[in-house]
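A single protein chain has been removed from this complex, and every other one stays in its place.
Think of it as A and B in the order they're written, each chain with its own count starting at 1.
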Amino acid sequence: MLVDLVQLTIFGLVVGGIFALGAVGVSLLFGILRFANFAHGDMMTLGAYLALVFVGPLALPMWVAFPAALAGTALAAVAIDRALFKRLRRASPVILLISSFGLALILRSLIQIIWGPENIVYWTDIVLPWRLGEIRIRPPHVVMLAVTVALVVALHLFLTRTRIGKAMRAMADDPDLARITGIPTERVILWTWALGGALAAAAGIFLAVDTRLNPLLGWNVLLPVFAAALLGGIGKPYGAIAGGFLLGVAGEVSTLVLDPVYKPAVAFAVIVLVLVYRPTGLFGGR
Amino acid sequence: MTALLEMRAVRGGYGGVDILNGIDLAVREREIVVVIGPNGAGKSTAMKAIFGLVAVREGEIRFKGQDITNMAPERLVPLGLSYVPQERNVFPSLTVQENLELGAYVRRDDAAAELAEVLALFPVLEERRQQAVGTMSGGERQMVAIGRALMTRPELLLLDEPTAGLSPRATELIFERIRAINQKGVAILMVEQNAKQALAFADRAYVLVGGANRYEDSGPAVLAHPEIAEMFLGG
Partner (left out) sequence: MELVGLLSFLVFFLTLSGIYAVMALGLNVQWGFSGQFNIGIAGFWAVGSYTAAILTTPESPFHLGGFGWPFLPSALVAALLAAVIALLIGLICVNLRTDYLAIATIGIGEIIRLVLKNEEWLTNGVRGIPAIPRPFSGLGRELEALLFLGLVVATILVVYALVERARRSPWGRVQRAIRENEPAALAAGKNVLRFRLEAFVLGAAIMGFGGALYAHFAGFISPEAFDPLFATFLVWVMLIAGGSGNNIGAVLGAFAIWALWSGTQFMTAFLPIEWAARAGAVRVLLVGLLLQVILITRPEGLLPERPPRPAVRD
């Protein structure tokens, strides 16, 4: 029982890291543009497939493919904002919401058109897990967790040490006051898309390493990613990270008592409980 | 002498409904100008119109002779104009220091001198530099808000009810600091509900009713005006 718990917690941390990386973008975009980006899951998928281009046809090692895919997805996110959301800046948040829902399907169908609907893996060689007593640890999980922690640290430095990072937090706090202060809001928005896109790509790649690539990869985790963002409080990147890890562990540990097929229901239950009892998130956001 | 800020026959409002029905108002260099009026008179709306946050449909607004009608806030700040809104005027999840630094965002250079000046003006903020503003008292928040607006070294500071909801002690302190800021050469345009106290040190004052200014005089004269005294100053 205790072994199971430890094992599941390890899995939960890995999955939670994925949720956290996705949720940061959702939370910042929600805080700054005031809408829930329903295309965020599909941005994760896009990042995962971009990495496939680098490791597959171009035969580059993953440590090259990973940053390249992050950069590519960040660029794609910026391009999407220019082409689509910039034209809807003055529209009501719900129009943006519908638009992002449509965008999710556009991205997904593009991915399906380019790469097909099948399941794909980055590589086929099987890595044996390490054993620590009865606990098994998969080497890719260790790498993923380490990279997640590195990304979170980098994010923290970006948000607290750079001008644009501070402006981003300010704008997520209060977009109107940011304008009044003279912060160039359009620039901050671009940076937010780039950051959200890059982190989404990282999450997507990890998810694909952990499971398999397919066009629904990101959409399938959109619910827990949103749940993590809500749990952490909208516009609070640190809250989103904590929310992601919490949700990841809760989801895995829940399989001790719940049929694993209903794991997504845990995310949903968390969403409902948070929304009803603490609508500003556990850490007090908007 | 031309005025620093001038509003001429300004009309405008929210989504096609005019709230401002012809506002004429001027602020000269180094002046303290106070705007009073009943609730809903359009005082805040007038401030927002100056700052490009409410669409001006007719009339014009000039700052240092330049037409700034409907100019976006991010372009006004570099010109030497700062604005402290009535509500939501700090970034609550950011620290005092970060709030102040962001005030200087439009400046490319290091704003260390301004930061030191603001901290000298509000010494309580010095020891709380790393505290999140959301956890601070109303008076302290107001100091942060005003400090943030000062970081660009504005020539004109717009203050919308800077003492609303503050204790008498905090109110007095804020008023005293506003005069200190003015003494350094910053002109002030201020909406106030604590009219008696504000008018006492105002160079000039306007009375706004129904989206138009109805009366204008020196601060003490407005204070002495029997009708106005009865209407807004509680007899």
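Just so we're on the same page, a contact is a pair of C-beta atoms (placed from the backbone, for glycine too) under 8 Å apart; a residue touches a chain by one contact, two chains touch by 3 or more.
Worth saying up front: this structure is predicted, and the values here are computed from it rather than measured.
Enquirer: I'd like to know which visible chains would be in contact with the absent chain if the whole complex were considered.
Expert: Contacts of the omitted chain with visible chains: A.
Enquirer: Considering the whole complex, which of A:Ser27, A:Thr45 or A:Ser99 touches the chain not shown?
Expert: Checking each option in A:Ser27, A:Thr45 or A:Ser99, the one touching the absent chain turns out to be A:Ser99.
Enquirer: For the chain left off this view, which of A:Leu5, A:Ala79 or A:Val272 is in contact with it?
Expert: A:Val272
Enquirer: Taking the entire complex into account, which one of A:Ala69, A:Val152, A:Leu222 or A:Leu247 touches the absent chain?
Expert: Residue touching the absent chain, from the options given: A:Leu222.
Enquirer: So one chain is hidden, and I want to know which residue out of A:Arg87, A:Arg163 or A:Arg187 touches that hidden chain in the complete assembly.
Expert: Within the whole complex, the residue contacting the unshown chain is A:Arg87.
Enquirer: Residues on chain A that touch the omitted chain in the whole complex?
Expert: On the chain A side, contact with the omitted chain comes from 30, 35-36, 38, 84, 87-88, 91, 93-95, 97-99, 101-103, 105-106, 108-110, 112-113, 116-117, 215, 222-223, 226-227, 230, 259, 261-262, 264-265, 267-268, 271-272, 275-276, 279.
The definition used in the following text is that only the chains that are shown with their structure count from here on.
Enquirer: Using CA atom averages as chain centres, what separation in Å is found between chain A and chain B?
Expert: Distance between chain centres: 41 Å.
Enquirer: Flag every residue of chain A that touches chain B in the complex, lowest number first.
Expert: Of all residues in chain A, those touching chain B are 163, 166-167, 169-170, 173-174, 176-185, 235-236, 285.
Enquirer: In the complex, go through chain B and note every residue touching chain A.
Expert: Counting only chain B, the residues touching chain A are 51, 53, 72-74, 76-78, 83, 85, 88-94, 98-99, 101-103, 105-106, 148, 152.
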